[in-house]
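Here you go, one structure.
Every protein chain but one is kept in place in this view of the complex.
By written order: A, B and C. Residues from 1 in each chain.
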Amino acid sequence: MKKKVLSVLLALTMTAGLLVGCGSSTETKTDTAKEETTEETTEAPAKEETTEKKADEKTDDTASADGIAGKTFAIVVKSAGNPYNQKEAEGFQQIIEANGGTCIIKEPEAATADAQVSVIQSLISQGVDSISIAANDENALQSALQEAMDAGIKVSCLDSKVNKDSRSTFVNQAGTQEIGQALMDAVYDITGGSGQWAVLSATSQATNQNAWIDAMKSIMTEDKYKDLELVEVAYGDDEPQKSTDQTQALLSKYPELKVICAPTTVGISAAAKVLQDQKSTVKLTGLGLPSEMAEYIGDDDAHSCPYMFLWNPIELGNLGAYTAMALVQGDITGAVGDTFEAGDMANSPYTLTDAGDGGSEIILGAPFKFDPSNIAEWKDVY
Amino acid sequence: MSEYILELKGITKIFPGVKALNNVHFQLKPGEVHALMGENGAGKSTFIKVITGVHAAEEGQMFLEGKEVHFKGPRDASAAGIAAVYQHPTSYPELSVTENIFMGHEQMKNGMIQWKAMNQEAEKLLARLNADFKVTEEMGALSVAQQQMVEIAKALSTNAKIIILDEPTASLTQNESENLYRIVEALRDEGVSIIFISHRFEDMYRLASRVTVFRDSQYIGTYNVDEISNADLIKAMVGREISDMFPKPDVKIGKEMFRIEGLSRTGFFKNVSLNVHAGEIVGMTGLVGAGRTETIESVCGITKADSGKVFLDGKELHVKQPLDAIKEGIILLPEDRQRQGLIMSWGLGRNVTLPIQSETAKNGFNNEKKEREIAKQYLEEVDTKAVTIFDPATSLSGGNQQKVVVAKALAQKNMKLIIMDEPTKGVDVGAKAEIYAIMGELAKQGYGIIMISSEMPEILGMCDRIYVMCGGKITGCLDRGEASQEGILQLAMEKGGYDKKEEAAK
Amino acid sequence: MEKKSVWKKITGSREASLVIVLIVLCIIVEILNPTFLSPTNIGQIFRNNALTMIMALGMLCILLTGGIDISITSILAFSGMSVGMLLKYDILHNTFLLFLIAAAIGLVAGGLNGLIISKGKVTPIICTMGFMYIWRGLAYVMSNSAWASGEDVAGFSDFGKDGSIGPYVLLVLVYMIFFVMMKWSKFGRKIYAVGSNAEAARISGINVDRILTSAYAIMGLLAGICGALSVAIYASAQPNMQYGKEMDVIAACVIGGVSMSGGRGTVVGTFFGALIMAIIAKALPLVGIDSIAQNTVKGVIILAVVLLNVITQRVMDKQNLERREM
Partner (left out) sequence: MAGKSGRTIQAVPQNSAKKMIFSWEGALVVLFIALNIFNMIISPSYNITNILREMPKYLAEIFMLFGMAYILVLGDIDISVGSIVCLSATLACVASNAGLPMVLVIAVCLLVGTACGFINGIILTRFTELPAMIVTLATQIIFRGIAEILLGSGGSVSLKDTSGFNALAMKIGPVPLVFFLVVIAAVIFTVILAKTTFGRKLYAIGSNSTAAYYAGVKVQKVRLIVFTVTGLLAGLCALFLTSALFGANTTTGQGFEMDVIAMAVFGGIATTGGKGNLVGGIISAFIIVLLRIALGQINLNPQLILVIIGALLIIAVLIPGINNAIQAKRKMKSA
């Protein structure tokens, strides 16, 4: 009896709450149109039609309007509490706000695709105009992002892509092939052209790292690198403790090892510390944040890493912002061959190129080399 | 200097919702054994806890050797030379005997516990009590009687002037009790004052010189043991007269209904055979650890026997789990009511209908209305002192809890054999008589009854036949006529049992 | 007769059976990879797992009282992040003071757990689950998405540098203190008493609430110290540090024979349990188990050791019963 009454009460409050919710929603500006159409139509196809129509209207509006004033741009990073992501988001925010737009920086609760889905859903609710995302999984966000696109939101990704059906375009920090080539040449250079080397990656599932490692492997088949032997790809799961264990295991398993290449920011700093503490002759290269790695970069034996690479996450964020603005303003649609201006960025204007997966991409530039000569200058930037 | 070593005046203790003690008095002379009696719930245990500083009384004064004292905690009492051995052994099963003895007053040197010295001291204490176990043994591995001895050793280790024994004999067999009596007498002769709480009259007669009775949280009176009759004492405790303690009805014994043949379980009991007839009350007695409870638990499917057969009404049973036994009509009233018999946080009604809920249910849905009716019927039938069937089991006294367990058994319609394991353990005298009456009634209705008990009077008073066990074997079977306390004791301490006799015969 | 009692001692003691598991594990790994038992490797085993090993002692106290604490790595992250931030923004560089601050943060966090559990009568797993979210979240908020990098913590990390004896000294010191405390101090024995029978402990004058609070406070203290130690060893403070590792700590204790229902467990057992976990972590990459299979192997080993404990216990019980046979 008690429970029956309770459930009735519950049902009542739910409906009441929701009704009031609908009422109040009509006051919100961006949602109004969509809201009413979904309320009136019950069939799914009809809904798609209306939302598409709405999307068209929006594009028309923005094309004629001046700039992006009043528009909201969201950036979804991979995870919270990571300076690389933070710099990327800051770069994004800087450009959007300079141009009069509103910027939302969204961090998922955890570094998982699940958590990013909730974030995207929340952004759709808020009726943002653009979502730029650094994906934790290439495919898992597809349905959420398609829903966003159906709702008229421009979706682009940066840093770590989603598949071609889930995005308009991808802002790539550097070409996969270029990164592979740069790292491979670094290994060749540091080993002196022959000997054993190993890779310390993030998780075995990390999309970017896997792509780069694959690129390195394919480059290694060239005749130039025939004396190099890749002994193992170890995974430190982007945890300092596990990365340390793995680095130490590499050292004791392969006494002949000459170079470790760590294309991940957590892995490279953990490995750098191990090598430097042990005064090991093994050298390190890879991709790392200058601020994290300043301690370990140097040409002498006291430092474990002669040089490493990265791109500028702030510039990546900047370019992501320009791309999102161009999409919202209708300057580009995401088709290969589109070009757009990106303020005073070095390589502006940028052109969309074929990403190799059927979609388009925009490449920021070549990876940047950090060595003892410039590390001091960059370590305070990012 | 006062005549009394300990004196309490006008003690009142209030718990949320109840007055556990209402203006009670108590006087203890140096070097006497003073019995404290009363039904469960009369406030004895609370009173003890007030003396030992576990509870602080709301009103009243306490004098130790004439000086008023205020204990803020058990430490103060212990420092003043008061030690208590509680009803439920307050031991630490995972810790060693030494540690149990010295917990709270370890011997220290430079901030370090002196294990070696403590072990030696503990050995001395145990030797004084004629104990036969090592001080390094884990408490949990000891028998109840041995644990009791550790508790006494613990009291002695504080050089207590006053030792309180709260129902020390409740879990002991006759000769274990005898040993305890000797220890208590020795302590008394050394000048220690002892407060002794017990439900057993024999304890009181054997040891105490004076007795104080509490009833319903109130002080009734203090009497010299020599001067008060048994009936008067019971009347003081219960508040009414109990005419017949053991109302054993004259029942015509029917045909054999239940038989065990050669039941064995490694390490617990071996080659146990017994039988029960319709309308017969069969007793099983022996020392604690003789294998009585373990045998019965195997019969009821709680544990598995290694070999042997069980027959009910001529049909061999294959009991794998308790439910199988219950379905066959073998109902067990387990020894430990609070752990095995009842779900203490539940209402009485739910407890009664737990085993039969599937039978009253429709398509798996509980028929709550019918369950309430059944619960009410049987709880009233055994005359449970409760207000509603929704009262939690925790709110009842031990005796009434036992009645709920009985009601739970009675509610099972297919009951044929009822096995009661220590049915009156921790039950006060009034409720005891009522439980005996129910047993008699059940026998009259033709049920077979097995009663496991360590209490000699009820075994002798209620049983038609008595099986005695020792060391996991049945050492003898006595008829009502031929049974005597001495005869039973002799069998209970005899090792070897039937086998030995058979071998001798060969 | 003498022989039998020695044998009985070996089979009867859980620590002894742990040593056997440990030796077997070491032999297998050593055969598969002969570099395993090199001094460097052994040193690294202790250094890399110092955090788990130290926190296992606190967890021992808590499991002894019959509780559990799953907030420890969040407390660790919070205190570690505090240390990292103090260093990053050049507020404080004194190694000793930083450890002291980390310890104080841990003590307060643990004490809070203890107070809510003992005075508020809240089940430990729920209370510490709440704080697991809270401290971790606050670590993120405090970090403001920045890490303390190797350069930021440069001087401080010398304490935990490979080659520095700092972590070893700390490890040995903490184990010695606990070994003495749990066996020879009144406080240590009171923890056992409370876990074994809280009601009895209350009656014998032990302030149960205070012991409970202290146990959680000690756990917090160790977690706090480990926060600073983690920053020193890995020369980096990140808000997600040691995420999920509380389960490793609990597993280490259980493998070491600490009962989750309270009252049973020793410092020596905990040490061996933590060591087994450490060796698993160290050995898996060394023996060439494919890295994607390493978690499975780790889980199977934990389960196997725990089941082995139960089976051994059952066999021992059965033998005891047969001995009792008349």
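Please note the rule applied: a residue touches a chain if its C-beta (ideal position, glycine included) is under 8 Å from a C-beta of that chain, and two chains touch if they have at least 3 such contacts.
Predicted, not measured: the structure shown is a model, and the values here were computed from it.
J.: Let's see if you follow the contact definition: name the visible chains touching the chain that is missing.
T.: A, B, C
J.: Which of these, B:72, B:255, B:339 or B:413, touches the one chain of the complex that we don't see?
T.: Counting the whole complex, the residue in contact with the absent chain is B:339.
J.: Which is it among C:40, C:94 or C:123 that touches the chain not included here?
T.: Looking across C:40, C:94 or C:123, the contact with the absent chain belongs to C:123.
J.: Based on the whole complex, identify which of A:94, A:204 or A:374 touches the chain you can't see.
T.: Hidden-chain contact among the options goes to A:204.
J.: I'm checking contacts with the chain that's been left out. Which of C:97, C:169 or C:300 qualifies?
T.: Answering carefully, the residue with contact to the hidden chain is C:300.
J.: Of the residues in subunit A, which ones touch the absent chain?
T.: Output for subunit A: 1-3, 5-7, 9-10, 13-14, 16-22, 24-25, 27-28, 31, 34-35, 38-39, 42, 44, 80-81, 104-115, 117-119, 121-122, 124-127, 136-144, 147, 163, 203-207, 210.
J.: Could you please point out the subunit C residues that touch the chain left off the display?
T.: So the residues of subunit C touching the missing chain come out as 68, 116, 120-123, 125-127, 129-134, 136-138, 140-141, 247, 250-251, 254, 260-261, 292-300, 302-303, 306-307, 310, 313.
J.: Residues of subunit B in contact with the chain that isn't shown?
T.: Interface with the chain not displayed, on the subunit B side: 14-19, 247, 302, 321-323, 326-327, 332, 334, 339-346, 348-350, 354-355, 357-358, 361, 364-366, 372-373, 375-376, 379-390, 408, 433-434, 437-438, 440-441.
By our rule, only the chains that are shown with their structure count from here on.
J.: Taking the touch definition from the header, please name the shape of the chain graph: line, ring, star, complete or other.
T.: line
J.: Could you name the chain whose Cα mean is nearest to the mean of all protein Cα atoms here?
T.: Per-chain C-alpha centroids compared to the overall one single out C.
J.: From the centre of subunit C, which other chain's Cα mean sits the farthest off?
T.: B
J.: How many angstrom lie between the centres of subunit B and subunit C, each centre taken as the mean Cα position?
T.: So the centre of subunit B lies 43 Å away from the centre of subunit C.
J.: Any idea how many Å lie between the Cα centroids of subunit A and subunit C?
T.: Chain centres of subunit A and subunit C, defined by C-alpha means, are spaced 36 Å apart.
J.: So the centre of each chain is just the mean of its C-alpha atoms; given that, what is the distance between subunit A and subunit B in Å?
T.: Inter-chain centre distance comes to 71 Å.
J.: By residue number and range, which residues of subunit A touch two or more other chains?
T.: Subunit A, residues with two or more chain partners: not present.
J.: Enumerate the residues of subunit B that touch no fewer than two other chains.
T.: Residues of subunit B touching two or more partner chains: there are none.
J.: Using the touch definition up top, name the residues of subunit C that touch subunit B in the complex.
T.: Residues 180, 183-186, 189, 192-193, 195-197, 199-206, 259, 263-264, 318, 320-322, 324-326 of subunit C touch subunit B in their complex.
J.: Okay, in this complex, where on subunit B does subunit C touch?
T.: Touch list, subunit B to subunit C: 49, 52-54, 73-75, 78, 84, 86, 90-95, 99, 103-104, 106, 108, 111-113, 115, 266-268, 270, 471-473, 495.
J.: Okay, in this complex, where on subunit C does subunit A touch?
T.: Residues 33, 35-36, 38, 40-41, 44, 48, 51, 139-140, 143-147, 149-151, 154, 157, 161-163, 230, 234-236, 238-243, 245, 281-282, 285-286, 288, 291-292 of subunit C touch subunit A in their complex.
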